[in-house]
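The complex appears here without one of its protein chains, the remainder shown in place.
So, chain A:
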Amino acid sequence: MTDGEPGEGHPDTRDVAGMADVASDRFDEAQLSETRSDETGFDEARLDQALSFLARRLSGDFTVDPFGFDEDLTESVLLPALRMLYRHWFRVEVRGMENVPSDGGALIVANHAGTFPLDSLMLQVAVHDEHPAARHLRTLAATLVFQLPVVSDVARKNGSTLACNEDVAELLSRDELVGVWPEGFKGIGKPFAERYQLQRFGRGGFVSAAIRSGAPIVPCSIVGAEETYPMVGNLGFLARLLRLPYAPITPTFPWLGPLGLVPLPSKWMIEFGEPLATDQYEVGAAEDPMVVFELTDNVRDVIQQTLHGLLEKRGSAFPQFSRSE
């Protein structure tokens, strides 16, 4: 049962709206390039959209789902903002998008890096913008995220929820595409010297969840996040004082103050591997540690191998600077 899901009562209208969204995205892009070429700088359709968005926001006329996901806000504000970073700052290249299913629940498992979870945000843009079904990636985040004001608010509205078994199961049963970073803080908070070396994959909770729901696991390798905020030092005492998992020192932070918060413009590549089916397992396999560990190691190996391949293909992390030399 998917009670409480927005638009549940009108599946038809919802589908139509979804298609219209995709269509309008395409339309937008076409129009954008047109306006650029004719240099009038005025675009009635965009203004129209902005006005109706504003009216919807001011009257509270939008829906949030049980996880707090605000599709209207994500599509109109959050994704466009992230898209700038995605296209122009990190110049993300995507491979293997055909491995991401167009419908039904699936679990995308990726490596985690870079001090600040830019990789989860970029993966969200990749899946939405480059997949033909323009799917929303529902990312799983640590409890810490939901303890912080503002961050917790934005995270929920952007489609994140707590990384716990109940939420994964619920999302998968609603046929959502779920993004998980099983390395957690061990991955994102590792020193720069250990870049692209996968950490332990938690306790395999994501594998149990996938087996229970019968959802496929799509391994995903992300290259580029490691160089955004290279962590060269960690102020352990400060982290303990602030109850944070780490207090990073990067080549620019805290030395340059707020400017140090600007991520380095590394070149990114994201590759999706072939999906691993989980529906062939028997009932109860999710509680069998051997099955879970085996599948976990399998996924981890695929990601690690692909990372090595991608690193070779990419070459320098900052090709824009090496070319000018």
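Please note the rule applied: contacts are C-beta pairs under 8 Å (C-beta built on N, C-alpha and C of every residue); 3 or more make two chains touch, one makes a residue touch a chain; residues count from 1.
Just so we're on the same page, contacts and distances are computed from a predicted model.
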- Query: Which protein name, taken from UniProt, belongs to the chain you can't see among "Epimerase", "Glycerol acyltransferase", "Putative ABC transport system ATP-binding protein" or "Spore germination protein"?
  - Reply: "Epimerase"
- Query: Which of these, A:Pro66, A:Pro101, A:Gly202 or A:Pro245, touches the one chain of the complex that we don't see?
  - Reply: A:Pro66
- For chain A, which residues reach the chain that was dropped from this view? 1, 3-4, 6, 8-9, 42, 44, 47-48, 51-52, 54-55, 57-68, 70, 143, 146-153, 156-157, 161-162, 164, 166-167, 170
